[in-house]
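As you look at this complex, bear in mind that one protein chain is not there, while each of the others sits in place.
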Amino acid sequence: MSRQKFIEEAQVVEKEQLNPTYFRIRLNAPRISRHAMAGQFINIRMTHFYDPLLPRPMSIFRRNGDEGWLEVLVRVVGRGSKALSQSEPGDRFTVLGPLGNGFSLPKKLPAVLIGGGTGIAPLVFLASELSKMDVPSMAVFGFRSQSEVCCVEEMRAFCQEVFVATDDGSYGFRGLIPDFFARIAEEKGIDEATLYVCGPVPMMSRIADFSRGKGYDVFLSVEAHMACGFGACVGCAVPRADGKGFVLACVDGPVFNAKEIRLGD
Amino acid sequence: MSRQKFIEEAQVVEKEQLNPTYFRIRLNAPRISRHAMAGQFINIRMTHFYDPLLPRPMSIFRRNGDEGWLEVLVRVVGRGSKALSQSEPGDRFTVLGPLGNGFSLPKKLPAVLIGGGTGIAPLVFLASELSKMDVPSMAVFGFRSQSEVCCVEEMRAFCQEVFVATDDGSYGFRGLIPDFFARIAEEKGIDEATLYVCGPVPMMSRIADFSRGKGYDVFLSVEAHMACGFGACVGCAVPRADGKGFVLACVDGPVFNAKEIRLGD
Amino acid sequence: MEIDLSVDLGSLNLANPVLTASGTFGYAQEFSEFVNLNRLGGVVTKSITRYPRPGNPPHRIVEVSCGMLNSIGLANVGVDAFIREKMPFLRTLQCRKIVNIAGECIEDYVAVLEKLASVEEDIDAYEVNLSCPNVKEGGRTFGKDPEQVFKMTRALRQMTGKPLIVKLTPNVSDIGELGKAAEEGGADILSAVNTFVGLAVDVERRRPILGTVTGGFSGPAIKPLALAKVWELRQAVDLPIIGIGGIFRANDVLEFLLVGASAVQVGTANFVDPSISEKIVDELEQSCRRMGISRIRDLIGALETT
Partner (left out) sequence: MEIDLSVDLGSLNLANPVLTASGTFGYAQEFSEFVNLNRLGGVVTKSITRYPRPGNPPHRIVEVSCGMLNSIGLANVGVDAFIREKMPFLRTLQCRKIVNIAGECIEDYVAVLEKLASVEEDIDAYEVNLSCPNVKEGGRTFGKDPEQVFKMTRALRQMTGKPLIVKLTPNVSDIGELGKAAEEGGADILSAVNTFVGLAVDVERRRPILGTVTGGFSGPAIKPLALAKVWELRQAVDLPIIGIGGIFRANDVLEFLLVGASAVQVGTANFVDPSISEKIVDELEQSCRRMGISRIRDLIGALETT
């Protein structure tokens, strides 16, 4: 795997606060945008000072290769993401990408895109790609509460069906995504599918467990603490399912077949 | 000396690039502005990240206590001053001030304000105060070259006479301030005066040397590496002329009688 | 929920774990217009020596990435002027008042303690700064040699019944050894760490920026190092530990408590924001509330490593 990567001085061209903690940031990064595939990520350096020091990995959420932009969906959790959320049009960030392997095309249909929180970001990109290729898909998205719900209308344009759950029931189904998906799978009698899952580890674990023994191909997009994003630091190790060492989230992933890896706690 | 100091979240309300390296930045800091005296400074914290870590001392250049703002004249020399220069209206900095002792009123007249580079900043403030009190003053300002010349018109409104020199002669007198001042003093037959001097150390040294034995009171506004700005770190030591230890630039100064201190190299 | 922030370091009880670090808080009065000093666990004075010290020539300070180097050189008014000019203010405080002492030979330290005896009723504890060159023994820092740490602690122990805090230097292979030496010498409490040795160069002038070539490195940059040292010390000794190094916010305090410190000192942060020590106390209470911790002492040494 040695696709081309680019370092670009990307200018913020739009920023929108979607809800109390999510921000959509559009960056002008023509070369990365043109080469990006769904499931890949970029590494964004926040500042030329030394704090925060390391670039922050962010999934590619949307892109337009012709117009040369890409977007990230940022949840504010710490200093780096906060700095990103406080950027304004005109600000510049050094961006490295596209990084990692994207999602591979589904062998079993339908494609079911299961996302929690900002984990929906790479799935929105994937949905738009599948839709272009007329691959039938459905989406199951979960959020903490109504205020965080986003991208639903957009997804309806791409997918045959879109289901939404919130932890507190303030929008859509009330409860956790794994339960919700299990119910949908049963009701609809889905016994073959390709699941693309991105979200918190407990959510991904439970879906992987639930899928075991069923006719599902399951792909997980995982997060790990990263420094470089391109295989040099060997920091982003994810334990292999077979116990034989580790794979690297940044170059072997971030998308893995659920059978390959063991998710931590 | 225990005048009141304030910590304010000051908003940038104006920024103007005066020349390739000087910036004028207006900050909304009503309490500091109201209490500021000419010769005092503020300590500006650039960021809430830890790099740059320490606040940067900047002389108060102008202020309007009624409107609640003050201005600094910033020369870009390193990371902190660069960050300041890149600020935009709306940005906020934590500012501590007013710090240090200001200039005392002249006992001998005229007041001669001798400034080099951004050393002119506290002298512009001083000139406006002297002018309000109808104290006669003259100014001798030096810059590297014409492109850096600033505040001359403004000073003409405050002072009886304003002389300008540039190192390369591209504006006004050609040469260094100490020579220029010596010539003016001789030509005008100034044998009593209060000199207020702020600029590079070699310039201040030479003026202090030149003044020795003459009928001048000489006040120097000195810079030192500072951490706190209010007497706690004991970092900003300036050697005493009598060899008996040190005075502190931040609380005993930054304005000192030239007889009190020994300037470094 | 009522949050109990109090901690005990042996017989030294603090209303909360936040102390200020020696040399970064003056004689406390300098901060009285920024901080309600009585809200702090306590204050530690700058190092007091037998005679007044003017300190080192400039530059004494330089900023480095996420920290600073200093070569203040123990500038202070000396013990006599301290008693005369600084104790009257300290006496008015209700929080714990800890006097830090330093010197160039054991006799110096002893002389300082002898003089302080006259005001000892207003002092809650002594902290012994051992990061000074022992002029009588070839100039090597007292604090780097366990034997000297032991001797010094024993000598001072015999002079006072007040809690004796021995402040350790981190510039050694094995800080546990130093801690044990202080423990054997009769220390009640250890504080760790003093500054690390650092250097910065003015490339244009081809000179070190500090007048003394190297200086003491402090600030957020040293926090991971300091946490590792406190952790190492925690494995080696049973005495209560005061954690020091790069503390700027409540979360930093909690990190130190978890690795085994019973209290902390806030240093360089006071220069960046003179009101920060009190803010940290406020934040600490909020953090405990958010995390459902009713007694902060329950966090001390509670790091799970398996």
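Before moving on, here are some points about what is shown:
Letters are used for the chains, namely A, B and C, taken in the order the chains are written, and counting of residues starts over at 1 for each.
Here is the rule we go by: contacts are C-beta pairs under 8 Å (C-beta built on N, C-alpha and C of every residue); 3 or more make two chains touch, one makes a residue touch a chain.
Just so you know, these numbers come straight off a predicted model, no measurement behind them.
Screening C:V7, C:C95, C:L164 or C:L258 for touch with the missing chain picks out C:L258.
Here the missing chain is touched by one residue of B:D51, B:E148, B:E223 or B:D252, and it is B:D51.
Chain C meets the missing chain through residues 64-67, 69, 144, 171-173, 196-201, 203-208, 213-214, 217, 220-225, 227-228, 231, 246, 251, 254-255, 258-259, 287, 291, 299, 302-305. By the touch criterion stated above, the residues of chain A touching the omitted chain are 2, 4-5, 7, 45, 50-55, 94, 96, 224-228, 230-239, 244-246, 264.
Even with one chain removed from view, chain B keeps its contact list with that chain: residues 50-51.
Rule of thumb we're sticking to: only the chains that are shown with their structure count from here on.
For chain A, the chain with the farthest CA centroid is B. Centre-to-centre separation between chain A and chain C, using Cα means, comes to 46 Å. Shared interface positions of chain B, defined as residues touching 2 or more other chains, are 50-52.
Shared contact sites, meaning residues of chain C that touch two or more other chains, fall at 65-66, 220.
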